[in-house]
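Have a look at this one.
Only one protein chain is missing; all other protein chains are in place.
Order as written gives the chain letters A and B; numbering starts at 1 within each chain.
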Amino acid sequence: MNCADWNRQCCVSIHTQIKSPDGVFAIINPQLLLLFPALLLLLTMVLGLLRALQGPSLQDRMLSVLLLGTGGAGLLLLLSFILEQPALIDVALVLALLAAMTAAALTRRETDDD
Amino acid sequence: MLIIVTGVGFFAAGSIGLLRLPDLHSRLHALTKADNLGLGLIAIGLALLSGSLVIAIKLLLVWILVLAGSAASAHLIAQQALRRGHD
Partner (left out) sequence: MVVHLWNLLDLVLAGLVVALGWSAVASSDLKRGVVLFIAFGLLLAIIWARLNAPDLALAEAAIGAGLSGALLLAALRDEPASVGDTGFTQGPVAWATAVFSLVVAVSFAWALLHAHAAGDPIRLADEVIAHLEQSGVSNPVTAVLLNYRAYDTLLELAVLLAAVLGIMAVGPARPTYKPAGPLFGALVTWLVPLLIVTGGYLLWVGAHAPGGAFQAGALLAAAAVLLRLGGYPGAGLPGSLVQRWLLVSGVGVFITVGLLVTVEGRAFLQYSHGWSGMLILLIEIAATLAIATTLALAYIGGRALSSQHDRPEQ
């Protein structure tokens, strides 16, 4: 994916992409089929989030961070293929690294001795 | 493509486990094992779809990192739960 593709990416809005078949992407782009699993993934994340956020203890809320980290990484990987934006894989990388750091910050916080 | 859908299926299983399982520790199990496996399948499916070695390596790297990170995170969360006397 060279720079010209990338430049075109960031200047064309999503709406022109989808609504004009002779535009940047054709509607019958096979990568758009990935939208189905992406949507499913998102919905399962929402379900998991509902539970994790309603849970009574703090640890349940931490599960939501873990869920969003893993699920978000998956969603970003799928999106990087749907939108033909390889940089989103980097975003998934950063998300994975920072989810681990956030879990550490959340749990370590309790175990310190003041 | 089929692999990706299977991956999402595993993910869904993990999240349903999150919803239905009674205990924090079992939820951690569901979350880390099923979700990471689902992510791995998604990564493999996308790697096959991409046809580029660099992208495939990057995808697998992301998966390995998520695996290691979530394993450590889950352990930390469980440790803290034990420490605080959570059921």
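Everything that follows uses one rule, which is that a residue touches a chain if its C-beta (ideal position, glycine included) is under 8 Å from a C-beta of that chain, and two chains touch if they have at least 3 such contacts.
Predicted model, so just to flag it, every value in this text is computed and none were measured.
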Omitted chain - touching chains that are shown: A, B
Hidden partner interface residues of chain B, rising order: 65, 68-69, 72, 75-76, 79
Hidden partner chain, residues of chain A it touches: 3, 6-7, 9-11, 13-15, 18-19, 27, 32, 35-36, 38-39, 42-43, 46, 49, 53, 58, 61-62, 64-65, 68-69, 72, 75-76, 79-80, 83, 85-88, 90-91, 93-95, 97-102, 104-106, 108-109, 111-114
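One rule holds in what follows: only the chains that are shown with their structure count from here on.
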Sites on chain A touched by chain B in the complex: 33-34, 36-37, 40-41, 44-45, 47-48, 50-52, 57, 59-60, 62-63, 66-67, 69-71, 73-74, 77-78, 81, 86, 89, 92-93, 96-97, 99-100, 103-104, 106-108, 110-111
Chain A-facing residues of chain B, complex: 1, 4-5, 7-8, 11-12, 14-16, 18-19, 24, 27-28, 31-32, 35-36, 38-39, 42-43, 46, 49-50, 55, 58-59, 61-62, 65-66, 68-70, 72-74, 76-77, 79-81, 83-84, 86
